[in-house]
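Of the protein chains in this complex, one is absent; all others appear in place.
Chain naming follows the written order as A and B, and within any one chain the residues start at number 1.
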Amino acid sequence: MVDQALQDGARPMDALPGDSLPVGGFGRNHVAWWGVLCLIATEASLFAYLLFSYYYIGLQYGPAWLPARHPSLMLSAPDTVVLLLSSVAVWWGEKGVIQGRRRQQLAGLAIAILLGAIFIAVQLVEWSQKRFGIASSSYGSLYYTITGFHMAHVVVGLIVLATLLGWSVAGFFGQRRHTPILIGSAYWHFVDVVWLFVFSTFYLTPYLF
Amino acid sequence: MAGPADISAGRAWPMNYLWTHGPRADPATALTWAMIVLSTAVVVIVTLLVVAGVAVRGNRRLTVAEAPVKDEGDGLAWISIGLVLTVIALAGTLVWTLEALAAIDSPARPPALTLEIIGHEWWWEVRYLGAGPGQSFSTANEIHIPVGVPVRVWLKGADVIHSFWIPALTGKTETIPGRTNLTWLQADRPGVYRGQCTEYCGAQHAHMAAFVIAEPAAAFAAWLRSQEATPAVDPEFAAGQAVFQASCAKCHAVRGTSAHGDKGPDLTHLMSRRTLAAGVVPNDVDGLSGWIANPQALKPGALMPATYLSGPQLARLRAYLESLK
Partner (left out) sequence: MTALESDRIPRTVRVDGDWPGARLEEIWGTAPTLKGWLSCVDHKEIGKHYILTAFAFLILGGLEALAMRLQLAGPERRLLSPEAYNQLFTMHGLSMIFLYAGPVLTGFSNYLWPLLLGSRDMAFPRLNAFSYWVYLAAGLFIYAGFVAGHGPDDGWFNYVPYASRAYDAGINIDIYALGLILLGISTTVGAANFVVTFLQTRAPGMAISRVPILTWGTLTASVANLLAVPSVSLAFFLLWMDRQFGTRFFATAGGQPLLWQHLFWMFGHPWVYVVVLPAMGMVSDALPTFCRRPLVGYTAVALSTVATMALGFGVWVHHMFATGMPSLALSFFSGASLIITLPSAVAVFAWIATIWTGRPVITTAFLFFASMIVLFVIGGVSGFMTAAVPVDWQLTDTYFVVAHIHYVLIGINVFPVVGAIYYWFPKMTGRLLDERLGLWNFWTMFVGFNVGFLPMHLLGLLGMPRRVYTYGHGLGWSGLNLLVTAGSFLFAAGVLLLLVNVVLSLRRGKAAGRDPWGAPTLEWAVPSPPPSYNFAVIPIIASRHPLWEERLGLGGARSKLDEGYLLDRGRETLGTTALDARPNLILEMPEDSLAPLLLALGLVGVFVGALAHAWWVTAVGGVIGLIALIDWLWPRYIHADLEKVGG
């Protein structure tokens, strides 16, 4: 298809002067939507390099490099569910704004913020229970840095969601003008998906050995 | 010290690798020559094409804006032919590369000698791992090997990354702290082969030479025996030894004495070495005195501090060091 598109030739314009065009952009037809996709691409790369670092060092030393006891799933597994539920909440709130259901829009965002905050609180408890520090081994350095990077992204996501909630209360968004909500929600889903990779890496793969 | 002639004598470019002298390097050298010839030919052809194109097709009468624009001939044949030729050249190179890589990967015969070479800021520690406890010893910067047989070299890093390289005998392998790398070399002719650290490693990266001294089997065996021996301390140099013990022994070792420092080179057989400070000065009276008196003047940033010895102390120390044959 690209090759075909690259063949130059006279081609009639599909949209001609005279068609009505949206002003400023609506929904995903908006420069900012492309912008957030770029942001997600570069952030995804960042996490890919972080996880590469983990696997690279891990492979150098083999299973002995892992902490003696496998990481507990007691807190981390339910916490993962909490984060995934927050994604569902954002999705539900996003549906609300698209379909003009204002209460659903506000409730979705608020619930997502609450669940995100719970996730962070549980993560902090999880951190406090670890017997190693960030400087005690390269495993510890990687554990705290990668989960810390992720947590920083959750914090940014929460600031974004809170700002969107404020703007929603102020009535800035409507059935057509709501690109910021789509953007915030895409970012939040991205942060949640990244957690699945981080979680699998630190909490699930050790059980393979 | 008997053996091959002076370090740079007889070779205009002691560090070149266009002419090499052992099976670890030779297959790569042949490929290097071939690639130089091919590359030069490509550059000459392209240059001629560009110059001739401008000369033949150039428009000298009109200014750019006046000159007519035409879309004559699609010119795609240039790209197709060019690509076909490039693919042929690349395929040939790839096959030769893999062949050369396989040829030098490991020696054809089991190695006759195994060494451990450790990169330090800014010198090379060379360890000969003998069979018995008394037969292992350590020297610095000068690597004696028997001629005509493969030598296995384990490479380690003591501090930062260095890179071990003897152009006429073997390409580079980095010495990386925390890892052990493996290389090998073999000299087909007796001689002194100069090498140098090639991974930037700090202030004195420029002064980190290594020398491979390839000798006939008998000469090498004699050298080995003399290095394995622990020299007796001559009471004549006791005063100098005392100075050494006070000023130098924290970093340097001399076997058979109570000097056990391991930060700097082992000096047990110091006088058997041709140069000091990884090739900075010749190991003669002037070189040795100058180096002990003020290493920072000769090799600024080197880890050996100035010793601030008085004249007589210096003389006694030098006399002791000169006895370490």
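Note that in this section a contact is a pair of C-beta atoms (placed from the backbone, for glycine too) under 8 Å apart; a residue touches a chain by one contact, two chains touch by 3 or more.
Model, not experiment: these values are computed from the prediction.
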{"item": "Touching residue (missing chain; options B:Gly73, B:Pro235 or B:Gly311)", "value": "B:Gly73"}
{"item": "Residues of chain B in contact with the chain not shown", "value": "8, 12-18, 25, 27-29, 31-32, 35-36, 38-39, 42-43, 46-47, 49-50, 53-54, 56-60, 62-79, 81-83, 86-87, 90, 93-94, 96-98, 100-102, 104-105, 121, 155, 157, 159-161, 163, 165, 167, 170-174, 176-179, 181-182, 194, 196-206, 279, 300-301"}
{"item": "Hidden partner interface residues of chain A, rising order", "value": "2-3, 5-15, 17-26, 29-31, 34-35, 38-39, 41-43, 45-46, 49-50, 52-53, 56-57, 60-61, 134-135, 137-138, 140-142, 145, 159, 163, 167, 171-174, 176-177, 180"}
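One rule holds for everything that comes next: only the chains that are shown with their structure count from here on.
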{"item": "CA centroid of chain A to CA centroid of chain B, Å", "value": "51"}
